[in-house]
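Of the protein chains in this complex, one is absent; all others appear in place.
Lettered A and B in written order, each chain numbered from 1.
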Amino acid sequence: MKTGILTKPEIQELFSSMITKNGEESRIFVPATIEGRVILEEFSPEREIFYDFANFLRPPKGIFFPQREVLCSFEQERAVEVPPAAGRIIIFGIRPCDARSFLFLDKIFSAGSSGFADPYYLGRRENSVIISLSCIEPSEGCFCTSLGGGPGDESGSDIVAFDLGDRLLFEAHSAKGENFIEENTTEFRQPDAADQNAKKESLQAAFNAISRISTDGLVEKLDDDFSDSFWEEITATCLGCGVCTYLCPTCHCFDITDEKDRDGTGTRVRTWDSCQYPLFTMHASGHNPRAEKKQRMRQRIMHKFSYTPRTTGDVFCVGCGRCVRKCPVNLDIREVIRKINGE
Amino acid sequence: MIEVQNQMRILASDLIRQKRVDFIIGYEQGTLAHTSRPCIIDVRTSGPEVSEKLVWNSYCSNNLSVYLQKFFAPPVQGRKKDAAPPLRIGLIVKGCDLRSVLNLIREKQVPRENLILIGLPCTGMLDKKKMEINKDELDIEKNIQDSCLECRFSNVKGVDFEITGKTREVPGDLYEVVRLFEARTRKDRLAYFEKEISRCIRCNACRQACPSCYCRECFADQKDMKWLGSGTMSDTMIYHLIRIFHQAGRCAECDACFRACPEEIDLRTFTRKLAKDVEELFGFVTDFNRESIPPLSTFSSGDSDSFITEPEEGG
Partner (left out) sequence: MDGNSMWEPKIVAFLCNWCSYAGADLAGVSRIQYGPNIRIIRVPCSGRINPLYILKAFQNGADGVLVSGCHPGDCHYISGNLVARRKFTLLKNFLVYTGLEPERIQFSWVSASEGQRFAALMDKVIADVRKTGPMENQIKEPRLAYD
């Protein structure tokens, strides 16, 4: 495993030099603050990388799978395809939970599950380097350790960086990551024992702060629960908004619509959609198989904890806690899982 | 507040014991720190002891009346003749919830006779975002929600059971945020509006959290005549303009939309404007008066014509 140490100002310099390097343009996304909000923002030399945060409000899936994406434009009978965006993408500073979500999205958008490889998602994804930043202060509502993740988890990351105060320890976990460190090797210093100790300590503290749920045998329990009245109870207070799905790093449902302009031209756009909306399953006939919110919430839980484990082998939840923190009525997915477990 | 909570629990358990309600809607302890959340208790299947679940504290900010309308909405296929009688709902209300309930009654969405309203005295609810910034949890006045700072209706009236206690003083300037915004230049106002709206992810939380947004088919969801596109800037601006405008003369100023927004978009600067105009132009406030007529359902021959364009050399 290739490793290396950089101080924070050195990282700033490294990225500044990478925006255009050897004639290749890269889009680099880093944590930054805009008016007090921490967001993942495109890097420029003037933009200072921000390290003191728990996680972003928005999941990073939008980089590869934007909320709104034009697939083609048309004029009368003639359609013009809009090609997938090219160019290298470097994402720095997302948390390991979010990096892990890319593994799941990859399965959805590559040919494996459906036989259709999505050129838009994959075009961006294949040309990307993910450098995640280990978690120091998990938020209330985080539960990644129950789902196979952790504050220093490497799945989905090409490189994991550990914040050791004034400096960062980089560890490569894929060929892409090794290449990245190798290409920039003159910049990196080798870590010593003190660095490794500091890393261990910060991880342990974070690990202890993360809440836990049990997902043992959940797939079978959910099978038994499908028509249970319990769904009605837990969704009684649900407002039916789409916060949980839009902020979820693994939710990936979308809708494709044609939007016509007044002059006969138009575009075909792909937009995020949410299973929490009645319109999501509304048939042209007016019939709606999921007309009630208990059915829609059941779909959300089942999709993550029952259907995808069967079709892809993974629970489609990384435990980032966004839905827990941002639900307007505090409908806590951890609590739902605990109830299914009979706790 | 503990005293109010105890009285509320006793009252709720009495109502359950006397079988006067089918459901009780109140607050329970949430799963995060500083969080209470709505709970809907079906008391037909539970004993009076469930009232112990109810809490009352400074985090009970959700507007509970948002759950009322669906209990009484006619089914899509029309009400059957032998349908069960409408349910009786016991609802915990603070000032803003009660104003929303009265709105629903005025708009004939909810029958008053099926509600048992339990009014609580409100000293203002705390704003989690402010608490995160200020860190000082004990300083209530500093961390109180902006909507509560402008509230004149913390002392409920016309409820079935009232628990009395300390309430908020009526503030002096009710529309300061609007006046400050009005004083800015047009370009500045537009830039601010665009900046706020640009963060919108169209999750519809503002609409879903609003007790007055009960349309069976929202204009934003219409498919047959598709009014709104998939989220370009102008579509999102139209969504917000119309959603807020639909609350003209109906908004209970509870700020449920503002609180529900995950992106913390400043909706209140805009919702307050309509409340101010409705009050100044038509003298209407969504208060505790059940009989008043919503201002946009009526008119007066004396309404101002000052916004009308007169051609310079009229014919």
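Throughout what follows, contacts are C-beta pairs under 8 Å (C-beta built on N, C-alpha and C of every residue); 3 or more make two chains touch, one makes a residue touch a chain.
This is a predicted model, so every value here is computed, not measured.
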| field | Of B:F153, B:F258 or B:F282, the one touching the omitted chain in the full complex | value | B:F282
| message | Given that one chain is not shown, which residue among B:D82, B:D224, B:E291 or B:D305 touches it? | response | B:D305
| Which of A:Q67, A:N184, A:S211 or A:T257 touches the chain that is not shown? | A:Q67
| request: Kindly state which of the options A:F15, A:F29 or A:F143 is in contact with the chain not pictured. | output: A:F29
| request: Please give every residue of subunit B in contact with the chain that is not shown. | output: 181-182, 186-187, 189-194, 197-198, 200-201, 219, 227, 231-238, 241-242, 244-245, 248, 270, 273-274, 277-278, 281-282, 295-301, 303-305, 307-315
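Note that only the chains that are shown with their structure count from here on.
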| query | Using CA atom averages as chain centres, what separation in Å is found between subunit A and subunit B? | reply | 33
| query | In their complex, what parts of subunit A are in touch with subunit B? | reply | 37, 57-58, 67-68, 140-141, 236-237, 239-243, 246-247, 255, 257, 259, 269, 271, 274, 277, 279, 282, 324-326, 328-332, 334-335
| Which positions of subunit B touch subunit A when the two form their complex? | 30-33, 35, 37-40, 62, 66-67, 201-205, 207-209, 221, 223, 229-232, 256, 259-260, 262-264
